[in-house]
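Only one protein chain is missing from this complex, and each of the others stays in its spot.
And now, subunit A:
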Amino acid sequence: MNEGVSTEAGTVAHEDPGVHVRDHTEDKGAHALEEPSAAAFRHARTLPVDEDWYKRAVFYEVLVRAFADSNRDGFGDLRGLIDKLDYLAWLGVDCLWLPPFYDSPLRDGGYDIRDFRKVLGEFGTVEDFVELLDQAHARGIRVITDLVMNHTSDQHHWFQESRRDPEGPYGDFYVWSDDDTRWSEARIIFVDTEASNWTYDSRRGQFYWHRFFSHQPDLNFDNPAVCEAMLDTLRFWLDLGIDGFRLDAVPYLFERDGTNGENLPETHAFLKRVRKVVDDEYPGRVLLAEANQWPSDVVEYFGDAEIGGDECHMAFHFPLMPRIFMAVRRESRFPISEILAQTPAIPSNAQWGIFLRNHDELTLEMVTDDERDYMYAEYAKDPRMKANIGIRRRLAPLLDNDRNQLELFTALLLSLPGSPVLYYGDEIGMGDNIWLGDRDGVRSPMQWTPDRNAGFSRCDPGRLNLPVIMDPVYGYQAVNVEAQSNSTASLLHWNRRMIDIRKQHPAFALGSFHELGGTNPSVLAYLREYTDAEGTRDVVLCVNNMSRFPQPVELDLIAWKGMVPTELTGGVPFPPIGELSYLLTLPGHGFYWFAIHPAEER
């Protein structure tokens, strides 16, 4: 791919840069699209290849639209984000995750892509994106973005061509059928809006298949031309310097009779192809699977464990998140213990991505019906807070803005196995607006200052894409980066300190996980342990009180007899571990992180 294309910024390829068409479409002749090549753009500087950076990284999900507006049009944009990179570097973020910024009619938050090689106008241009990559890399920050492989917008040229000309080069790019009865075993994901996975297109006179919204037709991965087109889409952005992709909705790429159309072997075979392209042509870049499935199914997306994994490098651990909420409400560690005990081992080169909140609702697909009712009752007292099968709240309002719980939840996020993914604004405890439609309630403008539009934009307030939060508790005058930067007691400083501590101890990122149990069901205690190539051992003990009441716990630390636990936020040595079980007392919703050292190292 791209032989003859220099990676020097700004050079132009030898071959015609504008045309990028595959052989099999050529013989069909007319209407093949001309798509831009990466060679037509400057390339960002790259960071040195680091094979396991994603295992150590703290991720930060930033919605470009909601983060910072550089041109006063009321929408956040890539230039605005570039201006805030110093803040993100200060916070300790290692990798930005940008939800899709491609050209889109925006009927599904940009997950409905109209053109894979164009940036949404309001965000900027491909050149702006390259500048973002370059500036982020200059600060040691990597950038990944979503790529939706399963479907496109119904406005994508491919689909329009497919409707118009069934015999043309794109005639077979989507999944068409004369009737709408096939694959009835496949569940309907957006039950609130869709009645079927088939929708009739009057132009072509056939039904098309869609696992998500009817305006998002599924691509036909049984067509080799679709696979090639998708691989070339990846190469386009990788050539520009992007550090990886979160592959959206991966379980649904293929359809087969008698199956539910999820996790099919054909899907895995295609992902292995994608991984090979990355490994061979772009070492050090990562693939993150978005597969909202049980961990035992998700591990399949890491690929062959024998060779360390040959599909995605990372996958989100979906069921852990609702269980954290449930454990704290139930004042019992078992919802967490249970899900971790059911989480299989993953290949040596794989890592979980874990999160408390993201741009979607708090997903409750991965809990039982009973548990879902319970979560609704506990965290969505107002029915407007429910959306699809989930809860649309931000972290702080979910926790009644209780600082102790915010700290406990974040401590869990930063210490449980997996790379933590923070959601923009949660580091300052932003609120949500449940009166906005769909999932916009958790996508309001980032609150930078107590000034107009929360410092997000200098536009006329009426022009804002979404209103800023203005209620007395979470409003931007009370909650903003500027104020919290000026107070070292703020949640923002606390988050920064904890991220920093996490980075000082490789055990948090790379260590094994061992739950310690203990007779107090309200206390979750575990050890993370890592020995590096030089034989240096790092052992971290984490103890978390799920209860709102103070709790004692006696831990079996006999294996560490004679060693000294040192508390990590203050460096205070605790009494050495002796013959008996180790007694700790925790305040309500309290937690401790300790490093365990031999006594003489103190």
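We take it that contacts are C-beta pairs under 8 Å (C-beta built on N, C-alpha and C of every residue); 3 or more make two chains touch, one makes a residue touch a chain; residues count from 1.
In this section, contacts and distances are computed from a predicted model.
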item	value
UniProt protein name of the chain not shown, from "Maltokinase", "Heme exporter protein C", "histidine kinase" or "Iron chelate uptake ABC transporter family permease subunit"	"Maltokinase"
Sole contact to the chain not displayed, among A:Ser104, A:Thr152 or A:Ser332	A:Ser332
Chain not shown: contacting residue from A:Thr519, A:Thr569 or A:Thr585	A:Thr519
Residue in contact with the excluded chain [from A:Leu340, A:Leu492 or A:Leu586]	A:Leu340
Contact footprint on subunit A, counting only the chain that is left out	328-334, 337-338, 340-342, 370, 374, 377-378, 515-522, 547-549, 554, 558, 579-581
